[in-house]
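One structure follows; several queries about it will come next.
What you see is the complex with one protein chain gone and the rest in place.
After this line comes chain A, so read on.
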Amino acid sequence: MEEYTLKPGQIGDPLNRVDGRLKVTGGARYAAEYNLPGITFGVLTTSTITKGRIRAIDTKAAEKAPGVLAVVTHKNSPKVPGYNAGTDNEGSRVYGQEFRVFYDDRIYYNNQPVALVIADTLERATYAASLVSVTYNEDKHQTNIKTQTEKAIKPERPEDYARGEANAYKKAPVRIEQDYHTPIHVHNPMEPHAATAVWETNDKVIVYNKAQGVKLAQKDIMKSFDLKAENVRIHSPFVGGAFGSSSRIWPQEMAAILGAKHVGRPVKVVLKRDQVFNMVGYRPRSIQKVGLGATADGKLIGVTHEAMGLTSTYEQFTERIVHPTKSLYSSPNLNAVYKLVPLDLSTPCWTRGPGESSGSFALESAMDELAYALNMDPLTLRLKNFADKDPENDKPWSSNFLKTCYEQGAERFGWSKRNPKPRSMRAGDMLVGMGMSAGIYKAERAPASARAKLLADGSLVVQSAAADVGPGTYTIMTQIAADTMGLPVGKVRFELGDSSFPQAPPQYGSHTTASVGSAVHDVCVALKQRLQELAINKQGSALYQASADDLVFADNAIRLKGRSNGVTYTEILKLNNLPELEVTKESKSGPEKETFSTKSFCATFIEVHVHPATGMVQVKRVVSAVDAGKIMNLKTARSQVLGSTIWGIGMALMEEGVIDHRFGRYMNKDLAEYHVPVCADTPDIDVILIDKPDPIVSPTGAKGIGEIGMVGFAAAVANAVYHATGKRIRELPITPDKLV
């Protein structure tokens, strides 16, 4: 029998990240860090107008510059067969015609790529890109949703919803009706988007990029270039943050692929920070109206939520902005309407806590306003309208610990010490405010596959085409496999980020753990089954002809229950003359899931200090109580909620992509002017993980944790600011100018 130092590494253990060493030593390689032999550098030249056509594009000077191999524009770009597919974009996540790189002379948005300059060094490519001279025929553009609301359209993929009577809130004895605004948010992951493309043969391309979904990226490129799956390889083992911005193929991938085809060498294209602002999506500005009506004792009678988002002129980006409203509270009457305003901007994209974060800012601010109108505690109001089942479809919850979140959150925060009167609490000179909110987010599971390979030395390799953009997927999948197989974590390696691996859904929408985690679990169960068959059917095995019911899997071995004799996994392979044992398994939900509503929940409690003279707001204290099902790793899960908190603070107080509408161009397209939270902005954060398994969503009991902590967060801050100052801020971000 072999001996291993066993560390349980069980599901739930706060195991250090298995990729931690690579990340702290600089050994983890990200998209722009594949310095392949013969590598060349591509730099994008971008449009200086917002709408119109290219009149002339002069690339002569750039082509003559030292080290330049080529300049690719719409005039000489290799053809993209998929670009001619027209607007029939069936199966695409976004309705419409995708933006076509170097396709024709049309300009749809400012800073749009118009040329790719390829040179032998980055410096030479960057300089030569400045020499490309473009003249335009400019058309009048519109980039301001506030002046274009009458142009709003109903999207082709509508999100409208109604139950009971429309606008019933208007007849309620106590009612509020208010408008709320959220601005453009830019994901701004620390790693700028990058892609290196290599054509191995005329019809086989390898792309090193940052992808939340390597299979999705593969599919997009297959479609564009009319290639078979085996001829498109996506490689993305490390992603330096994405938050939604790497959930589809963008210009840097297409430019690198086209450039590499043109020059016959590998081409690396890295976006500059200002290009990250409009080439890889953003959270669209929203204009929302919420009407709430209740009985005098606080029972909701009617809810109306009208939301408007912006999109580009070539695609209709829709998100789940009215979804929290549909399901969070019990109200017999509810109507939700969602419209889009097409503008001369690039297409938005899902951004952490997508839709739900913007929508819940309106809903949860309105709930606080209703609580004040009722003269009722905001937490009491929420408890009073707690939904025992999902009011959207009358399905029972698969699990719902929102009340536990309220209870434990309020207790830990000290909510009972709050004097509800605005401007009533102080700490020294500072006004103190306390606010809270609730959050709800879908807990989905998509079909996923995993391959498990047991090697002769007893170690296990598990592969799935998943991503780890930071939540700790490498680590928790390792834990799930180790726990299921009865192996120490040191004997398990999980691999992801390669399109040649078995199918996995992209890492967005908080469903990697439930989907890929289930596949990893199930493939390990299948592998155990195979090992068991081999162990009991092989003469010479210590378990020959043993009954399956008497067997246990632990410590790298199968043993008889309550006995020490058994056979190790390596011995089973040896006995059967197998160099390794491989099993691939697809895993998906059973039909019972359809009879339940599956969601994650949270309650957020926030204390702010506001300087009475300057209006400066500091978030001092956060208690975030989250019901995300069974927690796979208490350390990385807590970190996810810390991240949601920091994102929530950015959304509430700082972040806003500002466009100068005269020119249709971002004014704050860098990290000094687009403010994100820094270390000094970090409050005391108390994370409560309810950690109760969901019996329906996944066999591991996990729901999803990446987004939920952000849902409602900005409203909790706004509610705290109201409590501190008596001023209700209905347009994010809550900057000092709005408070003085």
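Basically, a contact is a pair of C-beta atoms (placed from the backbone, for glycine too) under 8 Å apart; a residue touches a chain by one contact, two chains touch by 3 or more; residues count from 1.
In this text, contacts and distances are computed from a predicted model.
Undergrad: Suppose you had to identify the omitted chain by its UniProt name; would it be "histidine kinase", "Anaerobic sulfite reductase subunit A", "Sulfurtransferase complex subunit TusC" or "Putative xanthine dehydrogenase yagT iron-sulfur-binding subunit"?
TA: UniProt lists the chain left out of the view as "Putative xanthine dehydrogenase yagT iron-sulfur-binding subunit".
Undergrad: Please identify which residue in A:Leu455, A:Ala526 or A:Val676 touches the non-displayed chain.
TA: A:Val676
Undergrad: Which chain A residues would touch the chain omitted from the figure, given the whole complex?
TA: Touch set of chain A with respect to the missing chain: 16-17, 19-30, 32-33, 35, 41, 43-46, 61, 64-66, 121-124, 126-127, 129-132, 188-192, 238-243, 270, 272-274, 469-472, 635-636, 638-640, 642-647, 670-673, 675-682, 685.
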